[in-house]
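Before we start, here is the structure in question, set down as structure tokens.
What follows is chain A.
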Amino acid sequence: MTNSWTDIRNTDLVVVMGGNAAEAHPCGFKWVTEAKAHRGAKLIVVDPRFTRTASVADYYAPIRQGSDIAFLLGVINYCIQNDRVQWEYTKAFTNASFIVKEGFSYSDGLFSGYDEEKRDYDRTSWDYEMGEDGFARVDETLQHPRCVWNLLKQHVSVFTPEMVQRICGTPQDKFLHVAQMISECSTPTKTMTSMYALGWTQHSHGSQNIRAMAMLQLILGNIGVRGGGMNALRGHSNIQGLTDMGLMSHLLTGYLNMPTEAETDYATYMKSRQFKPLRPGQTSYWQNYPKFMVSFQKAMWGEAATAENDWCYDYLSKLDVPSYDILRMFELMNQGRVNGYICQGFNPLMAFPDRGKSTSALSKLKFLVTMDPLETETSRFWENHGEYNDVNPASIRTEVIQLPTSCFAEDEGSLTNSGRWLQWFWPAATPPGEARNDVWIMSQIFLRMRELYRKEGGAFPDPIFNLSWQYEDPNQPTPEELAKEINGRALVDLTDPADPSKVLVQAGKQVVNFSQLRDDGSTMSGCWIYSGCFNEAGNNMARRGTEDPDGVGVYPNWTFAWPLNRRTLYNRASADLQGKPWDPSRKLLEWNGTQWTGYDVPDIAPTARPDQVMPFIMNQEGSSRLFTRGMMRDGPFPAHMEPFESPVPNVLNPRMRGNPVARIFESDVARFGNSEEFPFAATSYRLTEHFHYWTKHNRVNAALQPEFFVEISHELAAMRGITGGGWVRVWSKRGSVKAKAVVTRRIQPLHCDGGRVVHVVGIPIHWGFTGAARKGFNANTLSPFVGDANIETPGFKAFLVNIEPTTPPGVVS
Partner candidate 1 sequence: MSGTMAEQPRTAVSNPPVRALAANFGPQDLLRRSATSSLPAPQRQLTAVAKLIDVSKCIGCKACQSACVEWNDTNPAIGVNTGVYENPHDLTEDMFTLMRFSEWVNPETNNLEWLIRKDGCMHCADPGCLKACPAPGAIVQYTNGIVDFIHDNCIGCGYCVKGCPFNIPRISRADHRAYKCTLCSDRVAVGQGPACAKACPTQAIVFGTKEDMTRHAQERITDLKSRGFANAGLYDPPGVGGTHVMYVLHHADQPGIYSGLPENPRISPLVETWKGMTKYVGLAVMGFAAVGSLMHGIFGRANRVSREDEENAEKLVEGRPVPPPDSEERPG
Partner candidate 2 sequence: MNQNRMSQNTIPDGSAQPSDAVHSGPPVTVNRYGPLQRLNHWITATSLILLALSGLALFTPALFFLTGLFGGGQNTRLLHPWIGVVLFVSFFIFFFQLWRANLPERTDVVWVKRIGDVVAGHEERLPELGKYNAGQKFIFWGMTGLILVLIASGILIWDQYFGEATPIDVRRVAVLVHSIAAVLIICIFILHVYAAFWTRGTLSAMTRGTVTGGWAWRHHRKWLRQLVGRRRIDPAK
């Protein structure tokens, strides 16, 4: 989230698309109802289903899953056509005026440089025209035919209301109603917020869904302002934290990233990351990359990391592929190229696409270790549960070790919420039986392996021997010790560069925040963006100050928000080029002539002049990007792409299947179905009564939603002779499930291109073969094994199935 949950109270229009906030985040959604009750805000829901969110919406429009880009580009087109653009913002704060190289083009749904063999783009033409001064060329007047604005205008022009209806199945009048409501937010005094979640990310073109809305928000001037922003409603309690902490294949902490094979040494690695500003006087904050990188290496390998050995650069693995994400790992596993797997509180058998493939992959492992407070289907994937898990244990050679862990009620530490708040919590209960916390378990695994390496030697033990492990009790580092390590400290006295006699931080003291980190090895910090969470002032994540000056929803003294306790990202964009708030009634920051003042920590140097330094300091441009150059694999602009399994061909290019550059493995292509065999458009989702595969273990939630079901329209039910409450079989190219049928008016057939009727089948997740709820089949038995082109998020939201009435599980029909 660029803004916080509590900031949503400041909005005038909430657009819930690609998510179902009321259902998945009820307590965050409270702020939508607050905005409605106290600001008279309106709520729009665009979704294939009339969701619980829609039940309290002011306006609902249906859309075919996977067609969001067309809808959003349609709205952008509407805004441009009707001159509903926040011009001052767009001109100053976006790259609208940047001139794009010759040779960039877009036609038939494809951008210039496409290589069908490689399923990839040559992205060299997707860049700015550079001037002799080394800066990108711009045309402030937006007259240049190749300036970003004109390219965008042209790019979206095909998405007329008619085209939107053909692609999305959204009736024109409903689309126009939504577009009109949204376009009203182009005035500086009206803001709109976008609340989205997995409904946008879980597509082979997920990143582009979000880009499309972000671009719309930018031209409406809604980024960085109170009640605006792009608000990704993260799923798990600390998934923001795990991403921030870099627990991913291609990441290090704080969005530093892993080297690739091409980056043979530290210098090469750093060259491609120290971004120089593309416009005069801009910040381009990543110029500080070395400070964070070196401090990170020092946190990892302490004394061993020296300037001489490039701060142990070689200890880091260098990737030969963009990332060993979950899909790639399970593909390799299924090929028999993975021997061991550790699932720390995770249930891949249930949560990953194409369960059949997951089962086969896990069966090929030598060993599987699971750490969880609860039973998981994954830890029992080898156990036969009749139709629900029809496997033969004898034929599965995988050794499984199941470790019982403590849960939140028994732990202590910090979690990072969707709004980037790091909230410390305390333990209240004794873990059951012999359950132990994850820190102890990970320490034990590490210490025991290190011991084995000391005794026996083995493959490249240096990083293992040198890993910094300075804890009072090495067997059980305390949350405070770890938090302090994450914050970082001075390793020697840090003196003021201006006045070397002045010591800013004494050796061994915590740095106040990342502004004190250095690239000479004199500081260490586990995760630079978190720096400031636990400094000499104490554990800032434990703060519980409830004050909220002028009720703006900032709560500056409640725990700690990264970075630097900043609550709204890009908040400098809430003021114009003179530093005056766009909307005085919604002031966040203001330039008082010498520096920035206001409710939030400025997202810019406090003394950076508003007319000179642009708000998007993390970007080389200083401005935000309507055009992303070569940064995304599937295009500098979002383009309409169908799901790999789509009930209709791509209107713009019938030959194009799915995302033209999305990675698909050979073995999976054979497991895609077509609309002849599988005529219905399925989508999977969560229900408010349950949380993933956890709450089925809990008798209360199990009672509130006890049994697996699918939702279909009355029309489809009539077509297939299905009755509400009866059993149906739903099958895709990958598998088949049995479920109860919920026949509802909340799902309506969509009328798409050429009068084609698309029937939607809604499939909630949540059930399995362990826990208190009734045993059930799993939605991911059906979902396809394909990920987003940029970040490999599996596409759970749009695939094809067939459906028929059937007999209950266990009863032979």
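We adopt the following convention: a residue touches a chain if its C-beta (ideal position, glycine included) is under 8 Å from a C-beta of that chain, and two chains touch if they have at least 3 such contacts; residues count from 1.
Candidate selection criterion: all candidates are chains of the complex that A comes from, given by their letters.
Predicted model only: the values in this text are computed from it and were never measured.
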item: From 1 or 2, the one in contact with chain A within this complex; value: 1
item: Complex interface listing, chain A residues touching candidate 1; value: 22-23, 26-27, 29-30, 33-34, 36-40, 50, 52-56, 58, 60, 688-689, 699-709, 723-726, 740-746, 772-774
